[in-house]
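Only one protein chain is missing; all other protein chains are in place.
The block that comes next holds chain A.
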Amino acid sequence: MSSSSNSGEFRIKGAGRHTPARTARFTFDGKSYTALEGDTVASALLAHGVHLLGRSFKYHRPRGILTSGPEEPNALLDVSRDAARRQPNVRATVQEVFDGAKIASQNRWPSLKYDIGAFNDMLSPFFAAGFYYKTFMWPREAWHKLYEPIIRRAAGLGEAPKEADPDHYASRYVHCDVLIAGAGVAGLTAALSAAATGKKVILVDEQPEVGGALHFDSSTVIDGQNGFDWAQAMAAKLKAMPNVTVLTRTTVFGYYNHGFLALVERVTDHVALPGRDLPRERLWQVRAKKVVLATGSIERHMVFANNDRPGIMLASAARSFLNHHGVAVGRNVGVYTAHDSAYEAAFDLKRAGVSIAAIVDSRSHPGDGVLAEARALGIDVLTGHAVTDTSGRLRINSITVTRNGGANARKIKVDALLISAGWTPSVHLFSQSRGKLRFDEANQRFLPDIYAQNCISVGACNGTDDLADLIDEAIAAGGGAAVVSGENRFEWTGGMIGAAEGAGPEDAVKAFVDFQHDVTAKDIRLAVREGMHSIEHIKRFTTNGMASDQGKLSNMHGLAIASEMLDRPIPQVGLTTFRAPYTPVTYGTLIAHSRGDLFDPARKTPMHAPEAAEGAEFEDVGNWKRAWYFPKRGEDMHAAVNRECRTVREVGGVFDASTLGKIEVVGPDAAKFLNLLYTNTWDTLKPGKSRYGIMTREDGFIYDDGVVGRLAEDRFHVTTTTGGAPRVLQHMEDYLQTEFPHLNVWLTSTTEQWAVIAVQGPKAREIIAPFIDGLDISNEAFPHMSVAECTIMGVPGRLFRMSFTGELGFEVNVPADFGAAVWKAIWERAQSMGACLYGTETMHVLRAEKGYIIVGQDTDGTVTPDDSGYGWAVSKKKTDFVGIRGLKRPDLVREGRKQLVGLFTKDPKDVLEEGAQIVADPNQPKPMTMLGHVTSSYWSETLGRSIAIALVAGGRAKMGSTLYVPMADRTISVEVTDMVFFDKEGGRING
C-alpha cells in the first residue's frame, strides 16, 4: 500500500470533482495518508486501496465501507484533533478529511488485522438472537456482580473521551415560511419555486454541497447541463436572494409538533484549524409555517451469505466515490443487484477503465435500457442468478454465483462487489411529524399517506422516481413557479426486500440484515420461531434496527423476512415508529452553553460574598446557596453549630433570611383575598401587626406557611418558605384570576427585591437600635409581631419584630442593592457585642427547640394544621377559605391520625436519624406495625441532650409513653414528649 504524498493509486485521472493540487494529510491507525480536500475519510482511504476499517459489534468480523452517506452502519471510526477533541463512532462516509486528522479503527485488539474478539465469530452458534436474555437469567445475584460488568465491558463500539469537551456549541432560533429538508433536484426546485413568491425560505442539506443524488448520478441532465453543476448554480442563485437561507452540512434531525424542527449544523468539523470564535456545531430550532420534505431515498443492500466482507458496498456508493471523489473502489468489480440502478454503477466504472467481472441480477427480466447499454459496453450480465457466497478474509476476493435454484455454482474472482436491492424512500421526518404511511405493494415500499402537519413530501421520499414528474411535484410544493427541465436517462425498475437466495435457511449461514448490530436473516427467523409475532418484539429480541443507524438499511429487509415467516402481509406485520434524531447528535449541540456554571444557575443572596469572606460553608436549598454554618479555625460543623446556638441564646446572632419567598399583596380586597387563601383570619389584623399564617390546599393539607405583615389597610407583606415562593404565587394567581376575579387585588413577587437580615437573641434590639431611624423599637412601642416601614441606615426599609428562634428577634428588610452594606454594618456592631453569625443548621436547631415546624420537612403533603399542632391557626368563624371543605373529610377528622410530637431518646446522647421508623413493639415479627417516622432530629446544645420531632399515629394521646426506633444494629427507646422543648412559656420572645 502506498502512503506517499500522492492521493492514492485508486484515483482515476479526470474523474471526480476535487482539485488534485489541494491535499490534506491524515493518519489512520498511525499510518500517514494524503487525501484531497473534499474527500470523506471513506473516499480518502479507498483511494489508497484501504477497505478494512473496523470490526463488527458482536462477532468482530472484518468490516469495510458499505455506503457513501449518513446511513453508514459499518465504517465507524474514532476521529481526533487532540486528546480532548476526540469523537468515537464517526461515520467515515460523512466525516470530511482535514489536514492533521488522527483517525483510528475501533472494536479490535490487538490490531485491526488480528483481532482476538473475532473468536466470537466461531462461537456464533451460541450468540444467537436472545442469547443474553436466555443465558444470564440466573442465579439472580450474578447479574450485577458478574454478568453485567462483563457484558458492559464487551458492549458498545468506540470509547468515549475522558477529558472535558473544550469546544463550544451555539444555538439559534428562527421562524420561516417554508423549510425544505434536502437539496437534491426536488429540494432545489421546490426552493426556487417557494423563493419566487418572496416567502422566507430555509433550504437544508446534510452534505457539504447541495445536489443529493446528483453527487453520483452522472447521467442526469437538467436545463441542458450536468445535474451536479446545475445544482451548484441554483444554490448560488438561491443564496443571493435576501429571503432565502441555504444551510449545508446541516441535518434536520427532528420534526416535532406544530412545525417545530431541530437542525444541527456542523460548523468546524471539516476545518483543519477552526477559528476560536466559531462553535463546533450549531443547533437551529426552527418554527416553519410549511415544511417540504425532499429527503430522497436510501439504497438497500442484498441479504445473502457473507454479504459483509470489506469490498462489498452499495452500487450508489461506488458511483459517489468514482463520480464525486474520483476513486475506483476496485480494479475488477462484480455487481449483484435486483434493481436497474446498479447497472449504471457498472457503466460508470467500465467507462473509467475498471473491469466489470459480471453483473449478477436476481431478476430474470431487468429493464431493457440498462440491458442494452450493458451489452454495448461488453459487460457480462447473468440474469436469474444469485450470489450465494463470498470469500476473502480481510477483503472480498471472489463470489460464488449460481443460477436461481442453486444449479451451476461457480466462482468469479472480484476485488469489490457492488450490491443493490433497490431504494427505500426516506420517510423518517414525515413519520416523525406523525404522518401515516401506506404500503406500496407494487414497489414494496412505505410512502407518505396522511399528513398530520402542514407538510408535503416531494421526489424520491414520496416515491416519485421519474425526473419530469418529480420536478412538477416540487414546483407545486414550493407554492410558486420555476422553470426546470430534466429527464432520466434510464427508467429504473425492480427492487426486492427480504432475504435473497443464499441467505439460508441453514443455521451456519451469516446473511447480514443489520450490519452494525450483527443481526442476520437467521436471527429474525429464530425470533419468529420463538414466538415473537409483532415487529416491535422481533426488533427488541434481535436488536435489528436498534443501532445508531436506526435500521436505515435493515428495517425493510427485517420486516420482509418476518412477514414471510409469519405468512402475513407486510402492512399487518407493521413498521416500527421512526423517532428523532434522524442521525446521532452530540450532547454538546443539545446543551450548547448550558453546562458548568450555566447548567443550573445558582441563586445567591446579596450578602453571599461577605458571608463567604467570613468563612461560611454553604448548602444548596433549591437553586439557592444558603450560608449553612460559620466555622471558626479548628471547628467542625458540630462544634460550630453548638457555639452558634449557644451564642444566639446567650447574646445574639445575625442570620441571612433573604431567600424566604416574599409576595406583596395589595389592593382594596387584599385582606379578603388572604382570608380565602389562608386558614387564618386577616381582616382583624391591624396595620403595623403581623401574624403567622398557614395555607392549605382544597384537600386540607398544609401547602405553605409564613409570617404575613399588614403595612396598611390595603397592603400586606407575605413571606413564604424558601422553596415555596414560585408555587405559592402560582397558587394565589390561579385563585385570584379564575375563582375570585371579583376581588380587587394585585400580587407581586418581591423575593429578590428585599435583602433580609434576621437579628435574634437577648441583645437583638441593642444591636439594631442605632441603625433604625424614625421608629421607636422599644418593647412597649414595637412588641412581638409588629411590622413597620422605617429608615434603616438611611435606606427605606421594613422592620419586622418576629422570631424563628424563640428569642427576641427582628428581621431587617432593605432593598437588595443595600443588603451587603447594611449586613456589614449590623454584623460589625453585633460582633463587637459578642454576637455571632449563624447559618441554616443553627436556625434549624433553634427552631426545633421551640417546636416550630418546617413545611416540607416536618410535613409531607398529608399533614393537616391540626396534625402538626397548629389547629389554632384554622379559623372557626370563616365561612370560606381554600381547604375549608377538605379539612372536614372523614379521614382528616378521624381519631388516630399521625400527629407531630416531640421525642426524647432514653439515652440523651443518642441523636435519632431523620426518617427512622417508629414502632410500639420492638419484638413484633416483621413486617412490623409502623406508627410513624422521625421528621427532625438534632443535638440541642441549649438542653444538653438530643431532641426530635416525629409524626406518630395518635401521637398527642401517647405523651409520656415509650416507643421504639429499630435501627440496623440496635433498637433505640424514645419517650413521647411535647414538641416545645425550650422556654415553654415563651417569655423570651417578649424580651
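Worth a mention:
We take it that a contact is a pair of C-beta atoms (placed from the backbone, for glycine too) under 8 Å apart; a residue touches a chain by one contact, two chains touch by 3 or more; residues count from 1.
Definition applied: contacts and distances are computed from a predicted model.
Between the names "Sarcosine oxidase subunit delta", "ABC transporter ATP-binding protein", "Protein kinase" or "Phosphate transport system permease protein", the one given in UniProt for the chain missing from this structure view is "Sarcosine oxidase subunit delta".
Checked against the hidden chain, the listed residues A:P166, A:P741 or A:P770 yield one contact partner: A:P741. Of A:K436, A:K906 or A:K984, it is A:K436 that touches the chain left out of the display. Per the touch definition above, the residue from A:I884, A:A916, A:A953 or A:V980 contacting the chain not shown is A:I884.
Summary of contacts with the chain left out: across A:L377, A:A452, A:A712 or A:M967, the touching residue is A:A452. Although one chain is not shown, part of chain A still touches it, namely residues 256-260, 287, 434, 436, 450, 452, 533-534, 536-537, 568, 572-575, 577, 698-699, 730, 733-734, 737-739, 741, 879-880, 884-886, 888-890.
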